[in-house]
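A single protein chain has been omitted from the complex, and every remaining protein chain is retained in its original position.
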Amino acid sequence: MAEVLTAPLKTSTGRTIRREEMVLNMGPQHPSTHGVLRLELVVDGEIVVDVIPHIGYLHRCFEKHCEAMTNYQQVIPYCDRMDYVAAIHMEWSYVLAVEKLLGIQVPERVEYIRVIFAELQRIASHLIAAGTYGLDIGAFTPFLYMFRERERILDLFEMTCGARLLYNYFWIGGLSHDLPPGFIDKAKAFCSYFRPKIKEYNDLLSYNEIFVKRTANVGVLPGDVAIAYGATGPMLRGSGVNWDLRRDDPYSVYNKFQWEVAVGKGEVGTVGDCWDRYMVRIREMEQSITIIEQALAGMPEGDVASAIPKRIRPNPGDVYVRTEAARGEIGFYVVSDGSATPYRIKARSPSFVNLSALPEICRGAMIADVVAIAGSTDIVLGEVDR
Amino acid sequence: MTSQQICEKIRERFGPAIREAKTEGVPNPFVSVAPENLRDISLFLRDEADLACDSLMCLSGVDSGKGMLGAVYHIASTAHRHTVTLKVQVPAEKAEIPSVADIWPAANWHEREAYDLIGITFTGHPDLRRILLPDDWPGHPLRKDFKVPEFYHGMKVPY
Amino acid sequence: MEELLRRIVDNNLIVWFVMALLPLVWIVPYALVAVYLERKVSAHMQDRLGPMRTGGWHGWAQTIADILKLIQKEDIVPAAADRKLHLLAPFVVFIGSYAAFAAIPFSSAFVGSTVSIGLFYVISVSSIVVVGLLMAGWSSNNKWSLFGAMRSAAQIVSYEIPTALALLAVVMIAGTLNLQTINEQQAGWFWHWYMFRKFPFVFVAFIIYFVASLAETNRTPFDIPEAESELVAGYHTEYSGMKFALFFLAEYANMFAVSAIAATLFLGGWNSPFGDVLAGPVWGLFWFLSKGMFFVVIQMWLRWTLPRLRVDQLMYVSWKVLTPWAFACIVAIGAWMMF
Partner (left out) sequence: MKEYFGNIFRSVWTVLIGMKVTASHLFTPAVTIQYPDVRLKLPERARNRLYVNMDDCIGCFQCDMACPVDCISIETVKSLPTDDLGTTSTGQKKKLWVTKFDIDIAKCCYCGLCVYPCPTECIKMTDVYEFSEYDRKNLIYNYATLTPAEVADVKAKAAEMEKEAAAKKAAAAAAAAQAKAAAPAPPAAPKDQPPASPPAQPHP
């Protein structure tokens, strides 16, 4: 005890811990840190005084790997493994970046298929996000209902490109496969199957009073703070900022579809609370279904491999491309030195940036709220640590 | 505003600070600025009403070779929906760039990452620790001259 | 029952021993069935199948296999734990929940002990559980366990009050604390049950009791002491093998104990719902157990439906909702009885 009194304990940021405070390590092995995030909590009883996130436990040297690849194509499987529950979005952003460097225009059919799969992936990813969020709050059953629907989406993926999780489906200039026969019907069937399920989630979880009480007015992230911290995706929209790259910095063929950007309105609490972030995801799923239906109806014919270049050797230069992934803005900064190997690839992953705002909104909350807030930011550690 | 106009606006205000600007003929227009003017330009970009670049999308450290390290700032405005790319180059032996973490809090972790992987010291950063790698990792792996150590705490590194 | 036994073996010690052992004969198979049931109920509610292999038909032997596994498991005690308390805690918890069965009438012919203050005894003896949980949390020398123990102590102590007040509503009408007598007062058709008397006040008291009992047994939505997404596993984080099984057994025993009290006080205990039809000591046992199991199933149903409350909201529910409403019920019933 004596040494504690003479040499005060400090957190890793150098903050001195007061006598009534306690440091609690939440993670890296903890049920609700969604992987291997470690949160160093300074708690005073149940109240959280400070949160210091520690990341890097899942660092797989993505950027270093990319520099060691022999060609640009080989990076795509690594991109998949960044955000492994929304792999298509990672691929798409990278592929777009290289296409921009090369100046390739992909056929219309490719764009339509990409939109369909990106939106299917968005639904699958949001299902995981909402399901695990329910799990964080203590509701187990919605999680499994959502996984049930996600399986059907993964079936669609599997029949198209052969993989369920890490697809390597979008290639530079095209796609690895065209749609399989019968895909359009199955996708349409999924859309009509999925719509009513959203009501079930709302009945069971979203509007459940206990869930509302746990999430409303908790972890409020005001819109301007969210922008300053670079938060994107559902986290930003949950804070009431009407911002979606699919509409505001349109890429691919998104400007051909009619849909709405879901924005948090503070329906049951304050704008920017956990419930809003959660609800934005639920509403986005509905909008994604709308986009998919339009894309399926307007699918043009064409060859998906016609624009795939034989050799990929971009001119020296750099490019930054950002797209709207399930968790926010995924940006790839690709530098080429004119060789067949990427010179430098930096991934600006949405969860990494969203997570940096976590301490800001956790201070003063309770331990159970930290779980609720961390769950509502919907981080995937594969992408935080890369 | 187009990147041409933004570039002109910066040039008007900080003429000599701009080292290089490419706004046409490249997939991503950029403005290369001197490190000592970075903070002023950043504040200008953020606070000027018709620029209003309130969001730092990305901050990438790059080993540009030839003994130079660089940081690339991709900045966007949510109100005007335009983007700016700033580039800063510093020599590797004295890799110090002023931090913009107080201008855009988003830069905090990005700068830590660039410090961790490239080895750029961001002066004035509130909490410049390694973020992805272990605290005692030798060197900065994304530098082109980085050699992977044989052993780390008795564990063989390249397997 | 006691007389019957005494007639067979003329030895008080053996009689007491057998009498004491009889509830255990129920609890152990009950726990096995309940765990199995919990898995199956949860599985089917979640469009799954649950355990399907062990033992053949729908995996009926799964929990037995689990118990066998738990018995064989190494008993791990953390190096920094307080070994004595760590060892003692699961037993204290189990004793607390098991002792409650002593005064619960299983049938018109069998009650462990016909003490005149039966209900009072049940309420007080089940509080021993708190001591065990605190011991477990403290001795584990784990911050998460400590949080779990503290939360559970706060929770159980708070929820004792609405529980006791809600039971008091019945006691006021019955005029006795003897559970067997209370049962006998509810004889006849099901509208004689206390739940339907002095409507709706006793009914409200029953709801209050049921909600509070969920908290007393640490079941969802009040399972914050072992909230797995926050506190890993709460007070039993550091327990493994048979000691963990004891906690588990105690939880299920507790579930049944509170359900049994609810059945006894509000639903006529071992009385048949149909007057004299299907009545008698054996049928009584059947009715009592089915009423108890009915509540156990409801508890499971709730668990697999609801999220979990936060610790301050839990206190809100106890002190600002359940306790005032329980008081209101008592006052209303008292007024009804006076006028």
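All chains are identified by letter, namely A, B and C, in their written order; residue positions are counted from 1 within each chain.
FYI, contacts are C-beta pairs under 8 Å (C-beta built on N, C-alpha and C of every residue); 3 or more make two chains touch, one makes a residue touch a chain.
Everything numeric here is computed off the predicted structure, so don't read it as measured data.
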item	value
Hidden partner chain, touching residue among A:9, A:58 or A:159	A:159
Residue of C:45, C:315 or C:328 touching the missing chain in the full complex	C:45
Residue of A:54, A:148 or A:363 in touch with the missing chain, whole complex considered	A:148
Touching the absent chain when the full complex is considered, from A:44, A:185, A:209 or A:248	A:209
Positions on subunit A contacted by the hidden chain, ascending	61, 64-65, 68-70, 73-78, 80-81, 141, 145, 148, 151, 155, 158-163, 166, 168, 176-177, 180, 200, 203-205, 207-210
Touch residues of subunit C, complete complex, unshown partner	41, 43-49, 52, 301-302, 304-306, 320-321
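To be clear about the criterion, only the chains that are shown with their structure count from here on.
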item	value
Innermost chain, taking as reference the mean of every protein Cα atom displayed	A
Chain whose Cα centroid lies at the greatest distance from that of subunit B	C
Computed distance of Cα centres, subunit C from subunit A, in Å	43
For subunit A paired with subunit B, centre-to-centre distance based on mean C-alpha positions, whole Å	24
Distance between chain centroids, defined by C-alpha means - subunit B, subunit C (Å)	62
List of subunit B residues in touch with subunit A within their complex	26-28, 30, 54-58, 60-63, 72, 74, 78, 81, 85, 104-106, 108-110, 113, 117, 127, 129-134, 141-142
Complex interface listing, subunit C residues touching subunit A	42, 45-48, 143-144, 147, 220-221, 223-224, 227-232, 304-313
Parts of subunit A lying in touch with subunit B, wherever the complex brings them together	12-13, 55-56, 59, 61, 63-64, 67, 100-101, 103, 224, 227-230, 241, 243, 248-249, 317-320, 322, 329, 331, 333, 335, 344, 346, 348, 352-353, 355-357, 360, 385-386
